[in-house]
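The complex appears here without one of its protein chains, the remainder shown in place.
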Amino acid sequence: MQNRIYQSVFSRKIVFSLILLILLLAPLFLSDFRLNLLGKFLAFAILAIGLDLLWGYTGVLSLGHGIFFGLGAYAMAMYLKLEATGGKLPDFMAWSGIQELPLIWIPFQYPILAIILGILIPACLALFLGYLTFRNRINGVYFTILSQALVLVIVTLFIGQQNLTGGTSGLTNFSTFFGFQINSATTQTVIYFVTVVALVLVFLGCKKLVKGRLGRVLVGVRDGENRMRFLGYNPSTYKTFVYTISGAIAGLAGMLFVLQVGIISPTMIGIVPSIEMVLWVALGGRGTLIGPVIGAVFINAAKTGFSESYPDYWTYFLGALFVIVVVFLPKGIMGLVEKLKERWNKVDVKESSSVEIEKNYS
Amino acid sequence: MSKNPAVLRSKKITVEFSGFKAINELDFQVNRNTVHFVIGPNGAGKTTLLDVICGNARASKGSITFNEKYELAKMSENEIVHRGISRKFQAPSVFAHLTVFENLEIAMKQKKTLRSILRAKMTKEEEQKLTDMLDLIGLTSEKDKSAGSLAHGQKQWLEIAMVLMQEPDLVLLDEPIAGMSKQERIKTGELITKIAKERAVLIVEHDMDFVKDYADVVTVMHEGQLLFEGSMEDVQKDPKVREVYLGRKVDADAEVTGT
């Protein structure tokens, strides 16, 4: 038994290292174009980890993570835009007759500050909204609906305040990042590596959180919020905390996304992408952290391959995927893997000894 | 009626559910080191009494003082737990996706703020406490099983253990032996006697044989008010109690049984 647990931890480490190795070696065998795509998927994967921490472990379903992602993305995009215009006003502002750089754009002239704000702003918004909703024991379903309303509100705001945000066309036409040509292959490769490192750090950070006592408390909050109160916990603190962390992670993902994709617009952070993010987590397997990474990369890769040639069928496929995952694969790909492993183990046990069967039952 | 000092004292508490008074101006007291049963017909307000003590229901009037210094009526559920009151609910509600050990780990008395949970590391001392508790409830061999896979009786014990892990001064149990086999009942009764040596135990129970075997004090509630309080023998002799339980026909041999 002891040996088996050791083995499974050992093999998980091997799988993890293997994936990491592939990601690190990817620039050697992928074209610039494909590397850029992979980098984008990995940025999504970062967000998926944060979303899983919130949904899979804490049981809070947010349909509004596109907004946190978007706030990070816009923070970075505003900086890139200002650097591209070289101190002058961005074109869309000039068109709408603005003379001076608006107050809220001023901090984004400084890259470090922009990066900090790209994480801090979504975190603060999540903290604000989370505090006000969880504190009052608002039904989980209500929260989910509110989180979707948040998307509608912010997207409408971003479109409406065209002279500040660029409206529906969003922010694009960037040139340099810290003075480096943003579109050069070298810069993009470096950004790719930064994304991989960020992914690994976020993954390990979240892993550490859920491996500790906090992880057990979060599962407790997920499975029996009221029960936790009578064990002396205040669940709303934990939910707010995880929501904030998750928002910050989404902001980070958004920044890395903009650096690699070169554009951010309201449609990329709206209702539809926000709910698709949830599907990444569900398909990969909620409550596993690694599953959502797989889910995010898989769905986005499929989308890129599929939707370019058959956009109509892609929507059908996506819709069907929601249904299939919920009905047939509630534990996602990771659940499937787990099941296969179990079957394999059972055969293995039968062959080795009969005493183990009972122990293995658990 | 007991020389033990009071742990909990309620003064004229009233609990209302949309106009209906589930508890009506109840004066009530629980003493230290006592197994205190609350009985009464359905709708007498027994579970509501537990609810209002642990914060699951709010009193519209009156006060509840705990250990002579804490006013419970305005505290949140988790604050009440930290003052030293723990409750086991009627239906077992252990965390099915955590192991038996992990269930006890999160229940254990510790600072339960986010900050301290984030820093928490299992100490030798804590591990010892958890192991001792597993021994007490006889679940040592099930330690690493998920709590969801336990038998019904085992779940009940695990939940009692989770309550005890909080090292409370007052334990509230709502029908702890419901659905248990004869043997499990005896085991549970012994467990209750054992834990009452250091603290007060307040139990809502319908099974009168069980009450008779383990009660120090019995309170009979009726229509949200205290009808009678005393030892089980006194309760059985009391005409008012008989009337409430059995209607007007007072039969000298009839057993007082709950429904």
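We just call them A and B in the order they show up, numbering each chain from 1.
The criterion applied here is as follows: a residue touches a chain if its C-beta (ideal position, glycine included) is under 8 Å from a C-beta of that chain, and two chains touch if they have at least 3 such contacts.
As a convention for this text, contacts and distances are computed from a predicted model.
Asker: Looking at UniProt, which of "ATP synthase subunit b", "histidine kinase", "LacI family transcriptional regulator" or "Urea ABC transporter permease subunit UrtB" names the chain that isn't shown?
Answerer: The UniProt record for the chain left out of view names it "Urea ABC transporter permease subunit UrtB".
Asker: Using the document's definition of touch, tell me which of A:G66, A:P122 or A:G224 contacts the absent chain.
Answerer: Answer from the full complex: A:G224 touches the omitted chain.
Asker: From the listed residues A:V278, A:A296 or A:I333, report the one that touches the chain absent from this view.
Answerer: Only one listed residue reaches the unshown chain, and that is A:V278.
Asker: Given that one chain is not shown, which residue among A:I22, A:A94 or A:V153 touches it?
Answerer: A:V153
Asker: For subunit A, which residues reach the chain that was dropped from this view?
Answerer: Its contact residues with the unshown chain are 61, 129, 132-133, 136-142, 144-146, 148-150, 152-153, 156-157, 159-161, 224-227, 271, 275, 278-279, 282, 312, 315-316, 318-323, 325-327, 330.
Definition applied: only the chains that are shown with their structure count from here on.
Asker: Looking at the complex, which residues from subunit B come into contact with subunit A?
Answerer: By the definition above, subunit B touches subunit A via 54-56, 76-78, 81-82, 86-87, 89, 93, 95-98, 102, 105-107, 112-114, 117-118, 120-122, 144-146, 149, 162, 166.
Asker: Note which residues of subunit A are touching subunit B in the complex, please.
Answerer: 209, 212-214, 216-217, 219-220, 223-224, 227-234, 237-238, 241, 362
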